[in-house]
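Subset of chains shown; positions unchanged.
Chain lettering (A, B and C) follows the sequence in which the chains are written, and residue indices restart at 1 in each chain.
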Amino acid sequence: MSIAKMISAHPDVAGNLNEPLALAVRHAMFCAAICTSCADACLAEKMVEQLRQCIRSCLDCADVCDATFRLATRRAGNNEVLLEEMLQVCITACDICAEECERHAGMHEHCRICAQMCRECARDCRAAYETFH
Amino acid sequence: MSIAKMISAHPDVAGNLNEPLALAVRHAMFCAAICTSCADACLAEKMVEQLRQCIRSCLDCADVCDATFRLATRRAGNNEVLLEEMLQVCITACDICAEECERHAGMHEHCRICAQMCRECARDCRAAYETFH
Amino acid sequence: MSIAKMISAHPDVAGNLNEPLALAVRHAMFCAAICTSCADACLAEKMVEQLRQCIRSCLDCADVCDATFRLATRRAGNNEVLLEEMLQVCITACDICAEECERHAGMHEHCRICAQMCRECARDCRAAYETFH
């Protein structure tokens, strides 16, 4: 289940892996899953009416991370211009979601985990973005 | 099956619909579907090895359009900052995909339709973006 | 923006379109969008704590419809066994979501529209399924 090993086996990569990008792929994939779970956990909380913005931010972040990890996985042909823009949007989505989840992190363990995941994903997307500059 | 009618029924919209945004939602949804179909049609062409970049661009564009129409559909809470960035990436994805598909439009009807769809989607995302400025 | 016209342009379809399947693709695509919108509209309602199951059903139905329309769009190679099973799950998802949304259709216009969309999508998936038998 190693994303890095999988992308290394790509004929156009041939062992010459962009490691920061592979890490961003892995964490964007996880972040999409964790945000999907956090939205659902928030929905089940008694105080759900106070968690509307949090659910919204989590669902948006899950969608953006999902698109990001798919684009960043593909190595056939070329899409560098688009990938760079997508990484930037992913950073924005993760920062917004982390900020919102951090407001509830003291009360809800799922928000604490989700905020931490979003911060990691944003950091890794930044590192991946820098490999193109 | 009217997306605009559906979003109008949202409690936070209450009839006060952003029409250009609703049109962008509708066309990003269609563009995701058309690009998914074009990638698959290209894969079935005899000259598939000359359509690698086209398949790649179509798959990327489908993913970006998918994320865009989902984000742009949601009206609960707030996500304007993220939505604006996402619309911009969608414009980039559609322009890139349209340019690539236009190169094969003379030979492949699916590429001709896909290029046209991408141009429409890009135009509508630009119009939606402008409603925030 | 005609899905049927697009799939007709596929080299392996060559004008010999499975019309009920193309209609199921179109409506599964719309149903994914309408369910995404209904989940978000429910989230914004004052009585959100009474709409948890509805939001859950809409999100699940959106995911299932999304996978269904993507699979049913592809005509390269073969996947009939998988497609038939997927159509069946889509019927189940749409029936469950319709039943839940119908419970709130009197109070919420978005639930009324969503229930109607789900019933149409289930009906079209049944018709598409029958073309394989």
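Just so we're on the same page, a residue touches a chain if its C-beta (ideal position, glycine included) is under 8 Å from a C-beta of that chain, and two chains touch if they have at least 3 such contacts.
Keep in mind the model is a prediction, meaning the values are calculated, not measured.
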Assuming the 3 chains shown are copies of one sequence, what number of copies does the full assembly in this structure comprise? 4
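Note that in this section only the chains that are shown with their structure count from here on.
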Between the chains shown, work out who touches whom and classify the graph as line, ring, star, complete or other. complete
Chain A and chain B share one sequence, so how far apart are they rotationally when you fit their Cα atoms? Give it in degrees, rounded to a multiple of 5. 180
At the place where copies chain A and chain C touch, is the share of residue numbers found on both sides over half (same) or under half (different)? same
Between the Cα centroids of chain A and chain B the separation in whole angstrom comes to 21
For chain A and chain C, what's the span in angstrom between their mean Cα positions? 27
Residues of chain C that touch at least two other chains are 40, 43-44, 46
Which of the residues in chain A end up touching chain B in this complex? 52-53, 55-57, 59-60, 63-64, 66-67, 70-71, 74, 76-79, 81-82, 85-86, 88-89, 92-93, 96
Residue ranges of chain C in contact with chain B within the complex: 1, 3, 5-7, 9-12, 25, 27, 29-30, 33-34, 36-38, 40-41, 43-46, 66, 69-70, 73-77, 108-110, 113-114, 117
Residues of chain C touching chain A in the complex: 40, 43-44, 46, 48-49, 52, 55-56, 59
